[in-house]
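This is the structure, below, for whatever I ask next.
Note that one protein chain is taken out, while the other chains of the complex remain in position.
Chain naming follows the written order as A and B, and within any one chain the residues start at number 1.
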Amino acid sequence: MIEPRLKIATCSLAGCFGCHMSLLDLDERLFDLAERVELDRSPLTDIKELGECDVGLVEGGVCNAENVHTLIEFRARCKILVAIGACALNGGVPAMRNQYDLKECLEESYVRGMGLVNAQIPSDPEIPLLLNKVHPIHEVVKIDYSLPGCPPSADTIWTFINELLSGQAIALSYRQIHYD
Amino acid sequence: MAESSMLTETIRDIVQHHGGMPTRLLQILRDVQDRLTWLSPETLERVAEELSISPNKVRSVAEFYSFLYTTPRGRYDILFSDNITDRMLGNRELLHYLCSRLKVSIGETRADGLVTVGTTSCTGMCDQGPAALVNGYTLTRLNPSRLDGIANLIESRIPLAEWPRELFEVYSNLRRADILLGRHFADGSALRAGLKRGPEAIMEEMVKSGLRGQGGAGFGSAAKWISCRNAPGNVKYVVCNADEGEPGTFKDRVLMQDFADLVFEGMTLCGRVIGAQHGFVYLRGEYRYMLNPLKAILQRRREAGLLGEAILGDASFNFDIEIHLGAGAYVCGEESALIESLEGKHGVPRIRPPFPTTHGYLNKPTVVNNVETFAAAAKIAVEGGDWFASRGTAQSKGTKLLSVSGDCERPGIYEYPFGITVHQVLEDCGAHDAQGIQMAGPAGHMISAQQFGRRICFEDLATGGSFMVFDQKRDILDGVRNFAHFFVHESCGFCTPCRVGTSLMRDLIDKVHTGHGTRYDLEEMCKLGRIMQAGCHCGLGQTAPNPVLDSLDQFPEAYERRLRSTAYEPAFDLNAALEEARQLTGRSDPGAYLNEEDLLVGAMP
Partner (left out) sequence: MSGEPSFTLDGQQIPFQEGQTVMQAALEAGVYIPHLCFNPEFTPHGSCRVCLVKVNNRMQAACTTPAAGGQTVQSETEELREIRRGILQMLFVEGNHVCPACEKSGACQLQAVAYYVGMLAPHFKHFYPRRPVDASHPDAVIDFNRCIMCELCVRASRDVDGKNIFAVEGRGIQAHLVVNTPSGQLGATGFSLHDKAAQVCPTGSILTKHRGYDIPIGQRLYDRKPINVVGDVAQLPDSQGGRRHD
């Protein structure tokens, strides 16, 4: 009997999609993975609505209202939530803006930036509003696993997914753990 | 130019007054600040020059003590004592009242430079609060009418020396005396006994007495004296720890105020026994009002032949006492941090071993004892060790002074034989409705009514003397939160688990206190508490999580009723985190808010 495939969803919040690129770096192992899991909402699919999932992989930190909504939805719909990569774990490079007031950041881009015509801080409701600081995702929702790296290597992701899917304890080797 | 040379003159005078000694740096900075109201970078440079020490040493001391200011302060500097007992008596309302009367914000100096109003850790007036300090001098029993008077005095720029004395009156509130405070002590009698019987006999009496450190740690006092006496070296020191910083404790204040001779005599006796000629009283900055009266007592004792050269006519008996004033640092109550502070440094606890009895002040053998310990030692020299040991329990001989405050009819000082039950104390002080006691201060233990049968002694509830009563009306978490903030303020910053852990703990308790916590946060608090208890460098950090851990154990319902039913809550206020962006963009559309009802926060595991 064929076991039902586990459902995995992924998203990138305030990140660079580097962790997703690393996921794609699984290369031919992706075929193997595809036999065992079904991808739900993800930048790699065209699924718009997040379904009930077994595992959610979250890349990136939380920098705006939309990130908060997405993250909370992932938490609600995924049995297991995994923080992937430096930004999800500690805010990463986007959190370097925490050294400045939001006002300074926005003015630097939208008021004092080069070649601006009619310079102003955008206020279109279509644009997600920024939080005053960037936060790691564990400061908003409970996470079940952390996978460090910028990005975690394909090998690390592969080991992790394999062990998770087979119900083993996660045991990464020394070389699979790095913060950069 | 003229101003600059006047600054140099002022500083030179003060430094010279202190003999140009770098060990007196803290005292020098206090005096300089008294004259100039704050310590500017230029001032600190000059002090360094005058003392020929590196400017960073001076800066690090100035930055460390909370009563030293490196930013401008008002000519009248008011600090409200912010212990939980002051809060119980309504200090927050009074603080806001005074601020509104003087049109100044908390912690800020008024534009005209006249006044600053802020808060400080417990000033040791818990039995007569709400209390405050004005330019370091104690104000007690504050109420709106007293504050009206104070506001008028400030606005009229009346010098502090001309303020009505009753504002500064400090009561002793001695409610119960036992063998230590109950019997008259004739000045000089302990020293006469010491001379007559010799140091060995005095030590023998100390051993017999079973006296243990009354600051709360309970180390055998005789063992300390003997170790110091046996330590090699000719130069030794006696230090009296009067840095009574544990919130809720004020018995040393009463001893210094009413029984200073007994304390000084105990120190002098110790000097005789261990072979020291110099003694220091490290008086906490909050007790500054006692500095001059105590100096006068020391002078009187010198004149009476009880201090100084050739004490009681014995040419081989020389001992004098100097008073060092602290400047608002709880950690200096830890004996090695206190010694660092005495040496003119910032108060970071030393690595132990070696212990002060072999490597203390200036690395010389030093006995550091609590005020009450010295007082007891003086009595033991006169009355004998057996007399002292006739009171108390097997492991805790003699008596203990308790500082009783909080919800009771008769707050004040109670002297009991060790072994007294909490029940008895509550009955005596008129606490009829107690739900819990914070025993031995925030660093001690919080106990609930089921444990009121426990005994106060080293075998059961050890204490330095703080006894704060919370009645049924009180919210225990208000106390826990107050203590958590206290430890953040008082951490010296040396070791990681205390420096960082106290802040993390404060954030967690604040989260729970404001109704945003979940069971997960309670588990986090326990985990954090265990790391701090196991990992911190000194007793401050190791005990800092106690109020949280004890209250979780003893008063779980105080937490339960505040907890969210959700599994997890964000560490920060999501909607408030958008406020800055809302202001910058002027947006008020629904997308500009993260209202809780729209979010599924923590709805799922």
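Definition applied: contacts are C-beta pairs under 8 Å (C-beta built on N, C-alpha and C of every residue); 3 or more make two chains touch, one makes a residue touch a chain.
Owing to the predicted nature of the structure, the values given are computational and were not obtained by experimental measurement.
Among B:C536, B:L574 or B:L594, the one in contact with the hidden chain is B:C536.
One of A:L33, A:I72, A:A95 or A:L130 touches the chain omitted from the figure, and that residue is A:A95.
Screening B:I150, B:C495 or B:L522 against the full complex identifies B:C495 as the residue touching the chain left out. Residues of chain A in touch with the missing chain: 83, 86, 89-93, 95-96, 98-99, 133, 135-136, 138-139, 146-148, 150, 174-175, 177-180. One chain is missing from the display, and on chain B it is touched by residues 41, 45, 54-57, 59-60, 63-66, 329, 346, 351, 353, 488-497, 499-504, 507, 527-528, 530-531, 534-537, 571-572.
Here is the rule we go by: only the chains that are shown with their structure count from here on.
Centre to centre, using the average C-alpha position, chain A and chain B are separated by 48 Å.
Contact residues of chain B toward chain A in the complex are 520, 567-568, 570-572, 574, 577-582, 584-587, 589, 591-592, 594, 599-605.
Residues of chain A touching chain B in their complex: 65, 68-69, 72-73, 75-77, 101-103, 106, 121-123, 125, 128-133, 135, 139-142.
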